[in-house]
Structure formats: structure tokens, C-alpha cells
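Missing here: one protein chain of the complex. Every other protein chain is in place.
Naming follows writing order (A and B), and every chain is counted from residue 1.
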Amino acid sequence: MVIEDELKEAAVFERRKPDVFGDAHPKALLRKVVENGDYLKPLSNQHILSTDQFDKNTLRQLFRLAAKFESNPERFSTPLQGKILISAFYEPSTRTRLSFESAWHRLGGDIMSITDRSTTGIAKGESLYDVGEMFNNYGDCVVLRDRSDQSLYEMVKSLRIPIINAGNGVDEHPTQAMADLYTILKWRPDLSSSKVDDKLKIRVGVIGVPNQMRTVRSLLKIFAKVPHMFSEVIVMHDGSTDPVFDKGQLEHLRNAGLNVNETTKVKKLVPELDVIYINSIAWIGDTYTSFQEKIRLTGKSKLKDSAIILHPLARGDELSTELDETPHNWYFSQARGAVFVRMALLTCLVQRTERVIDVI
Amino acid sequence: MVIEDELKEAAVFERRKPDVFGDAHPKALLRKVVENGDYLKPLSNQHILSTDQFDKNTLRQLFRLAAKFESNPERFSTPLQGKILISAFYEPSTRTRLSFESAWHRLGGDIMSITDRSTTGIAKGESLYDVGEMFNNYGDCVVLRDRSDQSLYEMVKSLRIPIINAGNGVDEHPTQAMADLYTILKWRPDLSSSKVDDKLKIRVGVIGVPNQMRTVRSLLKIFAKVPHMFSEVIVMHDGSTDPVFDKGQLEHLRNAGLNVNETTKVKKLVPELDVIYINSIAWIGDTYTSFQEKIRLTGKSKLKDSAIILHPLARGDELSTELDETPHNWYFSQARGAVFVRMALLTCLVQRTERVIDVI
Partner (left out) sequence: MVIEDELKEAAVFERRKPDVFGDAHPKALLRKVVENGDYLKPLSNQHILSTDQFDKNTLRQLFRLAAKFESNPERFSTPLQGKILISAFYEPSTRTRLSFESAWHRLGGDIMSITDRSTTGIAKGESLYDVGEMFNNYGDCVVLRDRSDQSLYEMVKSLRIPIINAGNGVDEHPTQAMADLYTILKWRPDLSSSKVDDKLKIRVGVIGVPNQMRTVRSLLKIFAKVPHMFSEVIVMHDGSTDPVFDKGQLEHLRNAGLNVNETTKVKKLVPELDVIYINSIAWIGDTYTSFQEKIRLTGKSKLKDSAIILHPLARGDELSTELDETPHNWYFSQARGAVFVRMALLTCLVQRTERVIDVI
């Protein structure tokens, strides 16, 4: 099957990787932001349903805490001792589920997983209200992903423990957006200041369809919390979906102060961008749909030397592996950072902030 | 999607709930029963297959231990350290599985879950005897739920670690019955005495079908262990199933000293009862069947002021949410208490009793 030299080569591996993937950067962000636990206190009795809930000061402190975890991954192994997470993925997922479960394990907590909706009481006709009341008795925190937009809002009516929305239908995916913004700040910690000089603002392209993709919907909302970071945010698409925004979605973002536009002239614009966010897959019901299959980033794409690429993953052909070993690749750092962002958020939600924050 | 004020309201929650749900009551039971670990010793080399195995003294001590856990939920986090539970739910369940897994986690143990019968060796034709021998090597305790009545009895032939029956076909569900009785004793700790004055005995109605529902079968059996608590136990049904008892089932209960009767005059009787136990769903094979869809408890039902309602959950229309905020609602306390009852039982089965009992 596998001849001997090939086997020897396959069987040995290196643990370290070159820092082309931006692994040194959490420390830079850690130094830039002054710790202030006051802004984390409101999280102790909140559910995380929508990106709309956050304010920039809380986000800044969550990112600092995430950077603290990412800079010292071995140090914080006990903050969630004795706490139980109910990991409820009624809509299938491996990546997001493992990201949350890894975060919870790293902090010393215990986990119960539900990965098959058909085994639940819901299949017996049980109301989500009753499911929430059940969860109150069994765990300390819930992470929920479901095909339906509304399940989450039904469940919170009875929940007395915090729940994080890990993706509700086409609506939102708040922690993914947090991970995306965290990555940008790891790359450019100076953007975490309250004021950013015009010359230093970044121009960001988002290749995606805001009214079809919860990742993009949440991303634009989180950008609207920190509009001073951006000279412009441009939604880029191929014109095959029309319209790309929900009614009122674009106005809402602009009213928050975000300079957001849309275009189909993707090829022309990409070389001018500082950050290119690309995503092509959206889950609709039981299946996934690929949008905009004609837009692809490859080794041949013209990019600014300093430009970075973000992708929530899983990826298909729209983001070529030719870019993996280039300095543009910040999507792996994005996936890595997502665990630490979730560690920060989960710690605050279950009231263990005082175990990890010095100034509180 | 969700407008901003609605979001603010949905996103904030309270951790405490008013004690209309009977949460203060474990302490009353704890004071009433004197601790005596001798009665727990027989559990150290027993499987929990049927409610028939228990005697009232062991039950009383298990309930006292459960009440100790429920009164001090944070105190006992290490008794099961180093112990592994094999959580085998060959018949789907979320509620019972999470209840057991939460109990085991709360006590510091580790868990391996099997939630899909088709991934097991049984699908390869492996005997349950061999599955039991396998479990001996991998864990310290098994919890099993299966569609077949007999799987459990096949498996115990080779098991050298304890197993708990979490529901075997239509036969039994012993720990659910324990949770039900525990709830009654939390509500009325005086009933835990060996003698109960006639004027204080309770009149209990069980809305269900004993020969179709393992929850009801086990419940009546556990009542028959403590017949002195009851002035009468009445099985109430709508007459659509006939007969409602298996051959010999009723005689067996009466021989144990339980004053048990049946009736179809449900509406007339309900206002006279101290405890109303209601259940309508039974799992038969791969699907569930609803029994007695005409019998419903709602906000309009005439109940004694002091009457309490029990339901093993999940519920459908037979128990209206209108009752949730009334003092009759002891079904949420019942679900909550089930975790602590299981904690008590599991601790004793894996020989860790000495870590939680003072007098042993």
C-alpha cells in the first residue's frame, strides 16, 4: 500500500509552524489594550443571541482576554472547573462544535453533547420552552445551533442559564463574527484604539451574500460596532443574487456610522483591499448551497502585499490552497483564535471572570 | 429579524426563580431523616434492574443522600473522580441521558456515550453477553436504555460492573420512579416516617396505563414499597385501553399492602386528590404513542389548593403550561431532583459511599 520511504515521511511531523500564519500577534494586542474587567460584568447575566448586543468596550475587553489566553495557552486550565456545558447542535457541525468544546475543555469544564435532533424530546413534540427548563437543571451554559431562526428565541423564555447562539438558521452567528474581528485586531492592534487616523483605517471587502449567510450578516453588524476602524466596507458579489441585502439591513449599518457599499466589480477591487473576507457556502435547511462560484482567490489573484484574507471555513474552490503558505493567509489564525475568543466569552457568561481577570 | 428592544429583553435573564417550584424543600427532608449508611451497603454489588429490588430503608437513605446533594449542590464535586460511566442509550433519549450524565459530571467522573445502536457490535451480530464483557474492561458503571425488555437481562450475565436500567422496552424505569417518590417526600417529609397517621396519608391519582408505560409500572411498584404513605392510589384512564393492568400486576401490588384501585371517572376524582401524576406518552419501538388524549390538566382544572402535579416529562397537551406558575407545579422540581437522586444512587453503586456519608 504505502512504500517504506513514503511511510517514513508521512509518519514524522513537526509541531511548530512558521509564523507566516500570524501566531505571534496575540501578544501585540495584549500590550495595546489596557485590561478593565468592568466592561465584562454585563455578560454575567446575558444570553448571546445577536451581534447587536455588544458594545465596543465589551468587545475590546473580550478580545484582550482572548489574546491573554492565546498568549498563554497552558496557563488557564481551571477557570471552568465544575461547570457543565450543554453542546446542542441540532443542525450538524463539526468545526463550530469542536471549537466550542475545545474552548470549554481547555478551561477545565465538563461537556454533554447533543448531536442528533431526532433523539431529543422535540421529536416527541416537546416545546422548546420545556427543553430550556430541562437544560436549567442539567448544565451551566448552553451552546445552540439550529436550522430554525426562532428556536433560540423560544428557548430563552425559560432559560435561567446563559445560551450562546452558534448559528440560528439564516439569521446570525455572533461568535464567528467576534473571531473574525479579533483576527483583524491581532493583525493590526493599533485599530483597537477609540480613534484611528484616516490614513490608517482599513478598506475591507466582503465576498458574500448578506441576506443569505448568517456569517456575513453578523460580520457586518460587528463592523458597525466599530465603524471608526474602516475607511470603507464593500460587499462584493457576482450579481446572481438580487437583492443581496434584506430590507433595511443596509440602512441600519449606515445609520451606525459604517461606510458600507456594494459592487459586482470584484476583480478590479480586490487589489486595492487591506482585508478580503470570502465565504461561499451557506447552509439552507438540510443542505448547503454555494454562492458565487465564479469568484475565486488563488495564487494568481492580484493582492496588496500587506493584504490579509479571512474565511470562516469550511472552504471549497473559492479559496485556493495556493494561498496557504503566503503571508496573506490569516484564515488559519482566524480558526485558531476562535477557540480563545470563545474561551473568553464562556468564562464571563458563567461568572468565572474573576478567575482570569486581574483588574475587576 | 428581532427588533432592538425585544432583543434586549430576550438577552437578559435571571438566575433565581421563585420558590413556587419547591426548591427549598430538600432541606426539610434532610432534617427529617436520620442518616444511616448501613442501608446503602447492599448497593455496592448490585445492578439496578427493577424497582422490586429496593426496600424502604434503602430508599429512605438514598433520598436523604439526594437531599444532601440537592441542598449543597456545589459541595460534592469529587466523589466519582477517576470513575468512568458508559452511557448507553440504544433507544434515543435526551432528557434521561442528560440527567444521568449531569449527575455523573457533577460528582467529578468521566463519561463515554453511545447514542447510536447501529454503530455497535450488536449491528455486527455481537451478543449482549460479549458487550457486557467489553464494558467490564472500559468503564466502572453502565446506564442502559433499550427498546427490548430483555437486553438488560442478557447483558448482566457477564457484567462485573454495576448497570442501571434507564428504561427497558415497556418493562421498567426504576430511577424515574425513585425521582417521583423523592419529589413526594420533598413536598411532605413527614411521610418518610415508618408510621403515618391515617389522617395524614395521601390520596394519589395516576393518570396512565400501567401495562403500556414503564414509568407507571415502576411508579406503582415503588409505591408498593411504602404502602403506609397512601390512603389510596387510583389508576385513572379513559377506558380506551383494556385491560390497563398486566395479568397479576394488580394483585401483586395489593399483596404488598398498597390500596390501589382504578377508575375512568377522572374529572370527578381529580379535585379530591393530593397528588396527581400524569403521563401520556409511551415509547413503543421506534415511535411514540399518545394515550388518553382526552384527559388534560389545565388552568381550569379543579384541584385541591394543596394538590401537587407530577409528570416525568416530556409533556404534550395533557399538561398545560397554564399550571407552570402555580404552586401545583412540582414537575419541574421533579426533573431537578432526578439528577440528585441519580447522584446518590451512582455514588453508592461504584463504592464511593464513604466519600459522601458521615455515618457508615
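Some points to look at:
Keep this in mind: a contact is a pair of C-beta atoms (placed from the backbone, for glycine too) under 8 Å apart; a residue touches a chain by one contact, two chains touch by 3 or more.
Only a predicted model underlies this, so the values are computations on that prediction, with no experimental measurement involved.
From the options B:Ile86, B:Met213 or B:Leu323, the residue with contact to the chain not on display is B:Ile86. Contact with the chain not shown here comes from a single listed residue; of B:Arg15, B:Arg31, B:Arg75 or B:Arg160, that residue is B:Arg160.
Checked against the full complex, the one of A:Arg95, A:Lys267 or A:Lys302 touching the unshown chain is A:Arg95. Although one chain is not displayed, its contacts with subunit B can still be listed: residues 45-50, 52-53, 81-82, 84, 86, 110, 112-116, 118-121, 123-127, 129-130, 133-134, 136-139, 149, 153, 156, 159-162, 171-172. On the side of subunit A, the interface with the absent chain consists of residues 1-2, 4, 7-8, 10-17, 74, 77, 89, 92-95, 98-99, 101-102, 105-106, 111, 113, 115-116, 281, 288, 313-316, 321, 332, 335-336, 338-339, using the contact rule stated above.
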